[in-house]
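A single protein chain has been removed from this complex, and every other one stays in its place.
When the chains are written out, they are named A and B in that same order, and each has its own residue count from 1.
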Amino acid sequence: MSVELAMAVALLGPLAGAALIALFGRRPNLRDGAMIAASVVTFLAVYRVLPAVDAGGRPELFLFDFVPGLGIRFVVEPLGMLFALVASFLWIVTSFYAIGYMRGHHEENQTRFYICFAIAISAALGVAMSGNMLTLFIAYEVLTLSTYPLVTHHQSPESMRAGRTYLGILLSTSIGLQLVGIVWTYGATGTLDFTPGGILAGKVEGWALIVLLFLYMYGIGKAALMPIHRWLPAAMVAPTPVSALLHAVAVVKAGVFTVLKVAIYIFGVDYLSETGASTWLMYVAGATIVIASVVALTKDNLKARLAYSTVSQLSYVVLGAALATSWSVVGGAMHIAMHAFGKITLFFCAGAIMVAAHKTEISDMGGLGRRMPLTFAAFAIGALSVTGLPPLGGAWSKWYLGLGAADAEQLIFVAVLMISSLLNVAYLIPVAARAFISEKREGDPVPQPAGAAVAHADHDDEGGGIREAPMFCVVPLCLTAVGCLALFFAADDIAAFLAPIAQR
Amino acid sequence: MVDFVGLYNYWIVVFLMMAGLYLVIEHGNLVKKMVGLTVFQAAVFVLYITLGKVRDGTAPIVAEGIEIYSNPLPHVLILTAIVVGVATLALGLALVVRIREAYGTIEEDEIGDQDGPAI
Partner (left out) sequence: MIAHLPALQVVIPLLAAPACILVRGRDLAFWLALVTTWAAFLVSCLLLDQVMASGVISYELGGWAAPFGIEYRVDALNAFVLLIVSGIGAVVLPFTPRSLLIEMVGEKAYLFYCAFLLCVTGLLGVAITGDAFNLFVFMEISSLASCILISLGPHRRALTAAFQYLIVGTIGATFIVIGIGLIYGATGTLNMNDIAERLPQTGYNRTVIAAFAFLIVGAAIKLALFPLHFWLPKAYTYAPSTVSAFLAATATKVGVYVLIRFLFTVFGVEFSFEVLPTAFPLMLLAVLAMFVASTIAIFQDSVKRMLAYSSVAQIGYMVLGLSLVTVDGLTASMVHLFNHALMKGALFLAIGCIAYRQASFRIEDFAGMGKRMPWTMAAFTAGGLSLIGIPLTAGFISKWYLILAALAADEPLIAALIVISSLLAVIYVWRVVEAAYFRKPPPDAPAGEAPLSLLIPTWILIALNVYFGIETSLPVGVAEHAARALMGAGP
């Protein structure tokens, strides 16, 4: 299989999977098998591209011209390669997990769910491999639209409202700001191709550059910079596999990935640091990191806490782009992978707890760790990785980001990173700690609806009734937890692989 | 003053035009609206005819000893426009008949009251 063919397979694999899923809609086992097969094929195809990119190649797939001189083009470079690998690998894991979760939860409309899921993955890979800004924009929009039915999956008034927030923010920012930025860029430079060193140098200057950067950064709503982060907590009404893969990995990472792409290949890291156009962005990202962490502290709902944690962590990547040094850019890119593994583990655990114990609030989870040791052990690992402690993957990306901040002589952001780590500890570690340490005391007043006698009866033997979630749920979350560990040792290779994007 | 009176044909046109337009806008009765529309169109016909008139000219029929003819083209144009006007009037009146069958009235206000919200 040639590299170009592998790219095509990677892009079309999920779509073919979606078609098969639709075809086998009435036979759940066959349908789920088709999904897993598609995910494996997609990953293998993405993996096939890796050696070529590692060797310095930039495989290209050209479809057609759209507006003269501007077409649908896919080019794989290291940054996109990394994102594509992460997304396609985690899709396999999530597929297993989703099967366990959706069946364990007896969700309706599973076929529609899996179809949209597969389309979203295809779009995420499209974002990863896009060769110019327009292709990226199209894939980005497909990603938004295909995830909307996933957010509103339950079709309840609450999820409809959340869906409107989701779509409203993501579409209005992308069409309202990003598209204007793109057309402006095209008007100013006559190209939208991702070019090492950027295309804007000397074409757009002064205030215009800052405005353009603003259009891009706030146009990429998926990066969840404050104050346009609202869609991410809203999206948490979706079933947990969606929150896990899409709103911890594919969708949000597509956002920050786009931020990096724009910073590196449209603006150019050097041009950004020379002109200082991104200084404001550093402060916005820094503020988002700290504020979102503080908000996360106040959330008792586990998924909401994780969502705000994601908002905070995403801004690490944006900060990496804004600092515009080679260290920080590599750190930001690496954080995409590191955080993906950490956060997906946490979400998997949240989902497993929901399936096994039907609990969503952190305050109800005391003592659960003894019943579900694997789940909470994985949670602890994920939490430590997100916090950035060695020997877990998250440590390295923060290290590089810190180096970048020092390099850019912005010491205040070294401090921001440290404060944020402390806050991470404060909001994530207690969840695991309480589950293992705190005993459910006898006679503890348990808040529950009056007159719920049946529920009360359930509650009494709850301690004995809760077991680990089904294997389909537990194995994936253990895998990703191990992945966090493995990434710590792979960091050198990843940094070396990413080095070309930071070359001056 | 001479200019003012000398252009009397245009004043007639303007008066007819405004009167017709006023009828169309003011009246709730659909037939009267059609009357107004016809007057409005007729004003335009007059405008064209007067455009074609050449001072001291006669009817544009070639004859011995006549040097100056009026311009025949506007007349021809207006023949066409009259046909269009008649067609418009016929169609409008036909619609009025159908409206009367459907609503039992040809007063705009009364028609408006009879229907609920848009489908």
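We take it that contacts are C-beta pairs under 8 Å (C-beta built on N, C-alpha and C of every residue); 3 or more make two chains touch, one makes a residue touch a chain.
As the structure is a computational prediction, the values presented were derived from the model and not from experiment.
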Worksheet item: Looking at the whole complex, which of A:P51, A:G176, A:P227 or A:G276 touches the chain that is not displayed?
Response: A:G176
Fill in: Absent-chain contact - pick from A:I138, A:L374 or A:A406
A:I138
Item to complete: Using the touch rule from the top, list residues of chain A that touch the missing partner.
Response: 64, 66-68, 134, 137-138, 141, 145, 149, 152, 155, 160, 163-164, 167, 171-172, 175-176, 179-180, 183-184, 186-187
Worksheet item: So that we can see where the missing chain sits, which residues of chain B does it touch?
Response: 21, 24, 30, 33, 37, 40-41, 44, 47-48, 51, 73-74, 77, 80-81, 84, 87-88, 91-92, 95-96, 98-99, 102-103, 111, 115, 117-119
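As a convention for this text, only the chains that are shown with their structure count from here on.
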Worksheet item: Which integer distance in Å separates the CA centroid of chain A from that of chain B?
Response: 70
